[in-house]
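Just one protein chain is left out here, and the rest sit where they should.
Entry: chain A
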Amino acid sequence: MRSVSPPAGGSVPGRGAAAPHRPAPRAVRRGAARRAAALTAALTAALLAAACVPGTDGSAAPGAGGSGAAASEVPDPAKAGKATLTVWDQEIRGGQNAELERLNREFEEKYPNVRIKRVARSFSDLKTTLKLAISGNKPPDVIQANQGYPDMVAFVKAGLLRPLDDYAGIYAWNTRYPATLLNLNRVSADARNFGTGRLYGISQTGEYIGVYYNKDVLDDAGVEPPETWKDLTDALPELKEEGELPVQFGNLDKYPAIHTFGVLQNQAGGAEEARESVFGRGEGFDDDPTREAARTLADWKKRGYVPEGANGTGYDDAAKKFADGEGAFLITGTWQLADLKKSMGGKLGFMPPPPAESGAPPVTTGGQGLAWSVTSRARHPQVAAAYLDFITSAHAADVMTEEGVLPALPGKAARRLPEGSADAQMVDGWRKLNDSDGLVPYLDYTTPTFYDSLSADLQGVIDGKLSPGELSTRMHRSYTSFQDKQAGRKPKP
């Protein structure tokens, strides 16, 4: 009964390629050979049906974004006639959703002829569907594009986004926004680099990595909120001795370590170099601050300053534990503030990572929310531009503050926040960071694959599997090989 004849199926795909166009023979043959032939024919037909080069159907021709008349005067959406503005965004969390819904409603009231059709998706859902949506036949008018190579730069390269430099001039966005923030939404004319070149979007919100602290836990351990970075690092062993977890940290989702590492790298004196390297202008990551940051991270794990199971704890779980009183510090982004405040109330404190010397300007990893961009085939670009201006205006900033969101440009409402509250500390830190140009972009912007490699490698550093030296070498290799590739392509027109 037992047959050990080799599977004939393995050869089928190869045959399909070698013998296209051969019709399935009608003569009755036996068994595998006949089935294989039928499959070959089917595959060949399917291949032929699919055989056209994707991306050449005109819509996505390179440079398309540059065409179209540049605007020269303030658009008036009221004169646009009946217009529907399709907007794809990912502002689905509590405060952000509320803020945007309010602003959308106000915009529609201001211009009754404009209807906003909002498509809200989670960040990762937006990321996976946006590419298909904006390269399709009916692209949305306004989208939220993630900064960096895989999204914004790729869209610009495909000519899917409209440059906004004309509107930036008309609406004075150039002076409204600090250059550091605006630059993050720029892509070079040849669509190879970002951080420089044409403006492809503006952001509503600001965000940066800071240090949350639990006032009760610090009080119990007799530790003052740190004023300098040394205060903070000195507090860790003290807290540990008191039986408290010094730093809450969950890295199962891989990305949180990039933020923690960025903060440590900045504190080790690598801020300037890291910023240059993210934009492809630096010396890379084969430097002491990078190694020292990795050493510190591994050391924190070894000494138990971060939880033993950090790599196996979810990011949200860690935040929840921190809110429940487990952990004195939590190093993460301002986007957590609203949720943490809800469960911790007055116990919650927040600050940018404390500087080396008390009162010195802070430095940290951060940037701004996703860029709001106009697609190159938007039916009403002038209405879209007016919408962008509206949701980033001073009035919008106040709406954001009221809903607990950090506006990129805090307005009047931000000044009325109660002194000493976590919100006020957050806005205050944001002002200081912008005044002193202390923001370092997210490290994962560096190359298209940097997020993958860095997040995976940092889990290795935390585990002790990867030495600080190796991490630095790998980051540097990834950086240089991408830069070489970029440079190598440059001679081509």
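Just so it is clear, a contact is a pair of C-beta atoms (placed from the backbone, for glycine too) under 8 Å apart; a residue touches a chain by one contact, two chains touch by 3 or more; residues count from 1.
In this text, contacts and distances are computed from a predicted model.
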item	value
Absent chain [UniProt protein name; select from "ABC transporter permease", "Putative protease", "Predicted small integral membrane protein" or "Helicase-associated domain-containing protein"]	"ABC transporter permease"
Residue in contact with the excluded chain [from A:Lys131, A:Arg176, A:Lys432 or A:Arg477]	A:Lys131
Residue touching the undisplayed chain, where the options are A:Asp76, A:Glu283, A:Asp452 or A:Asp484	A:Asp452
Touching residue (missing chain; options A:Val87, A:Ala158, A:Ile209 or A:Leu236)	A:Ala158
Selected from A:Asp253, A:Asp339, A:Glu402 or A:Glu470 as touching the chain missing from the view	A:Asp253
Hidden partner chain, touching residue among A:Gly81, A:Gly222, A:Gly309 or A:Gly469	A:Gly309
Residues of chain A in contact with the chain not shown	1-5, 7, 9-10, 13, 28, 31, 42-43, 45-51, 53-56, 60-62, 127-128, 131, 135, 150, 154-155, 157-158, 160, 251-254, 307-314, 317, 448-449, 452, 455-457, 459-460, 463, 465-466
